[in-house]
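Only one protein chain is missing; all other protein chains are in place.
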Amino acid sequence: MLALRTLGKTCRRSPATLWRRTAAQSAGQRMDIRGIYPPIATPFTEKEEVDYLKLHDNLQKYAKIPFRGLVVQGSNGEYPYLTAEERVEVVRRVRQALPREKLVMAGSGCESTMATVQMTEQMARAGADAVLVVTPFYYRGRMDSKALIHHYTQVADSSPVPVVLYSVPANTGLDLPVDAVAALSQHPNIVGLKDSGGDITRIALIIHKTSSEDFQVLAGSAGFLLAAYSVGAVGGVCALANILGPQVCQLEELYVSGQWEAAKALQYRLIEPNAAVTRKFGVAALKQAMDWFGYHGGVCRAPLRPLSESEVKMLRQDFSSNGWL
Amino acid sequence: MLALRTLGKTCRRSPATLWRRTAAQSAGQRMDIRGIYPPIATPFTEKEEVDYLKLHDNLQKYAKIPFRGLVVQGSNGEYPYLTAEERVEVVRRVRQALPREKLVMAGSGCESTMATVQMTEQMARAGADAVLVVTPFYYRGRMDSKALIHHYTQVADSSPVPVVLYSVPANTGLDLPVDAVAALSQHPNIVGLKDSGGDITRIALIIHKTSSEDFQVLAGSAGFLLAAYSVGAVGGVCALANILGPQVCQLEELYVSGQWEAAKALQYRLIEPNAAVTRKFGVAALKQAMDWFGYHGGVCRAPLRPLSESEVKMLRQDFSSNGWL
Amino acid sequence: MLALRTLGKTCRRSPATLWRRTAAQSAGQRMDIRGIYPPIATPFTEKEEVDYLKLHDNLQKYAKIPFRGLVVQGSNGEYPYLTAEERVEVVRRVRQALPREKLVMAGSGCESTMATVQMTEQMARAGADAVLVVTPFYYRGRMDSKALIHHYTQVADSSPVPVVLYSVPANTGLDLPVDAVAALSQHPNIVGLKDSGGDITRIALIIHKTSSEDFQVLAGSAGFLLAAYSVGAVGGVCALANILGPQVCQLEELYVSGQWEAAKALQYRLIEPNAAVTRKFGVAALKQAMDWFGYHGGVCRAPLRPLSESEVKMLRQDFSSNGWL
Partner (left out) sequence: MLALRTLGKTCRRSPATLWRRTAAQSAGQRMDIRGIYPPIATPFTEKEEVDYLKLHDNLQKYAKIPFRGLVVQGSNGEYPYLTAEERVEVVRRVRQALPREKLVMAGSGCESTMATVQMTEQMARAGADAVLVVTPFYYRGRMDSKALIHHYTQVADSSPVPVVLYSVPANTGLDLPVDAVAALSQHPNIVGLKDSGGDITRIALIIHKTSSEDFQVLAGSAGFLLAAYSVGAVGGVCALANILGPQVCQLEELYVSGQWEAAKALQYRLIEPNAAVTRKFGVAALKQAMDWFGYHGGVCRAPLRPLSESEVKMLRQDFSSNGWL
């Protein structure tokens, strides 16, 4: 069964909550989500259909890396390009292929509260251990704390599994406000936050403001992983871990064991490759680099395009100049 | 049958195009989309289900206003909160309820090219006369001209009905680049652009760059409608037309008949109400004001929240200080 | 003496005002600033000293174009790179060289209120007919309506000549708020606004909100000049008028005489050259193009650099593709 590392926390129950509790939660403890997670890519065939065989291959390799688990349907999984059925099916396949002790954190966010509630339920049924819920954002001008607290409370109230908040302003144009995170951290079914914005002051403040709640913050990128650890983050969901998984886990290990100088030296070398496969060139670069490192990357769904030749060169340079290629 | 006001244009055929042609298109003419369109709201029941009866009521009233047609599933229709089935069904109901001479322009944009192609086909089958296709935007850092031209070309190649491009940076964080619009304007099945950004220099430049193509530009807001006319736009898709429909049509009439002073005076009085129901307070304000003016507005789907009391006051003030309430 | 075209307005006196009145102001009328102004460039020698001879040459040519006047020390004059003494001296030389009926509008804005008051006084003494006062902006997070109203009121109270507000967000990162403009329009020594932001909805709203004050709005760019006229602007301060002065004045003439189609056709051809010498390539491009058109442009002060060869090519293309070269 699922090995839960539990945190010593007494859950304050909100009387109105309807969520079902896992064994751990009933005992008043939050799911421990500490560790490193790759937000996995979704391989496609040349016809842009989900390629489950290649996915399975990748999972076999990831199973041997000391990840805490996998994030399925994060931004790097091209989730906005999958149908609802595909989103659920990918989660199911990942859960089946993965050793039980690895957490499957599934991205179940949709624009409407109603759709997010349903998708969350479906993913839990498909085997997700936790869900990662991106902020809705199309009407970002109206997505203030009030709206977001309402949204996440509805989702967490009804979710069969623990909820992790997800703030990714590069894609959504929206930062989940600190006061909203602080309020939501009191919900017994909300266990943490993945913050991909990289504003380290904000991350530290969130940890400060939620310190009485055993609320866990994951860095959303390998670029600021060490800095995030230094202010109290407990792990990371790092696109780069799809490619340099052992190295990202090694950074965690160096931090945990207090080897700061070695950690710093390693952190430095991860910044440019990480930027290259995220904000600089995006998912197509992630997949291109996966191909170089023995994983199945391949094509993206349209409208995402393959990299140009000169982009491929720059991408390679970002890895080679840091000693990875 | 559909009354097409045709423009004297010879269609250059791209040999690879697969789209079916309407009678007008076969004759080498583009669909004329000149005029005013309300991007209609979607009424919901208290349980947040689509309220088709109230929708029908609104349509009865809109049918009497000299609109060129209706936009269904624009941003004001809360399209990101509807399921794929609901999106199509609303289009079907609108087409059935509306007199044949009114155009139904249906918002068929999705994030992936594949989904957009399918949704476009379904909406055409449900009776849409044209589709309005918002830019995909989640991976906005990679949505350059190359990606967007590829996306829109695929959609337009396969669409049974004419395609209107849709750029709405307030929601998407992305402006469809001028050079992409210029390239796409040469596609015989792309007839125009709805530009909601309001950058009038850009709008004028687009009209300049597409002037050899009978490409038609619609202002995406009543706030800059007169200015857009002054540089060559041919109409507008205006949220405010859901509420002050006859007045927005009157602005068109004043412009067309050369009554500039009266047009200016009317334009001024529309700016604040328009801003209030769009960028300032959003769809909830649009629906609130619809209630005041005899239409069915009602609630939004979550996570959109009702206006606060003080927001309602400010909204009312924006209408009353301009003589509308 | 200065030929004032007066507007029929009764000046409401604020008892605390200390400013001296011109003849026109004493009669209760505001200075009429209608028309086209080039915001002139400052020529430098190869050693980056102000080249007054070349300036004089340019002025001889500008005197023959039907400009309403000249703006001296706008953003295109590299005013932040001039010493206080140079700023005043350039104004003095321009006033001396220019026929009396041309207005000299001098940019007297500094970061502190105190310095702006002093610079305004000095420029008035040097012969400026009016001053153009840019928003202070270094502490932009605190430059709210309250601070800006205080600043401009202090300046206008003490200025010997009429004050024109100046909002240029591309350089300052700050838009002078509409409510601040509306409040300041009631000051009898504030006669207008130069708006370089190009948000036409905002420009129309400002004109609406100040309509009881004979407040005059000038478009800050040739790119949206026709659109600005269409919503009530009375002229423009256009970088492009340094190069295509007669053509920009012709656009004014076409608008005034109601020749809309010709105006539109001309407007279109001005957009790209205008963008090229402003937001796209900046002052170095303005000066490069001045050289092509028979004016003295020359080098910029450092840190502004000359254009690269490829930029020069693109600049030329923006003029030639629109039929100007």
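When the chains are written out, they are named A, B and C in that same order, and each has its own residue count from 1.
Keep in mind that, in the parts below, a contact is a pair of C-beta atoms (placed from the backbone, for glycine too) under 8 Å apart; a residue touches a chain by one contact, two chains touch by 3 or more.
As the structure is a prediction and not an experimental result, all values here were calculated from the model.
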Fill in the blank from the handout: Across the complex, visible chains touched by the hidden chain are A, C
Handout entry: Full-complex contact with the absent chain, from A:Ala97, A:Val117, A:Ala147 or A:Ile207
Key = A:Ile207
Practice task
Using the touch definition up top, pick the residue from C:Arg30, C:Arg93, C:His151 or C:Lys264 that touches the left-out chain.
Solution key: C:His151
Practice task
Tell me which residue among A:Thr135, A:Ser167 or A:Gln267 touches the hidden chain in the full complex.
Solution key: A:Gln267
Exercise for the section: May I ask which residue of C:Ser112, C:Gln186 or C:Gln317 touches the chain that does not appear here? Expected result: C:Ser112
Fill in the blank from the handout: Residues of chain C touching the missing chain are 48, 75, 80-81, 83, 111-115, 136, 138-143, 146-148, 150-151, 154, 170-171, 173, 279, 281-284, 301-305
Problem - Hidden partner chain, residues of chain A it touches - result: 198-201, 204-205, 207-208, 211, 221, 223-224, 226-232, 260, 264, 267-269, 271-272, 275
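Rule of thumb we're sticking to: only the chains that are shown with their structure count from here on.
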Practice task
Could you tell me which shape the graph of touching chains takes: line, ring, star, complete or other?
Solution key: line
Exercise for the section: Enter the angle, 0 to 180° in steps of 5, of the rotation superposing CA atoms of chain B on those of chain C. Expected result: 180
Handout entry: chain B and chain C, separation of their C-alpha mean positions in angstrom
Key = 37
Practice task
Determine the centre-to-centre distance between chain A and chain C, using the mean Cα coordinates as centres, and give it in whole Å.
Solution key: 51
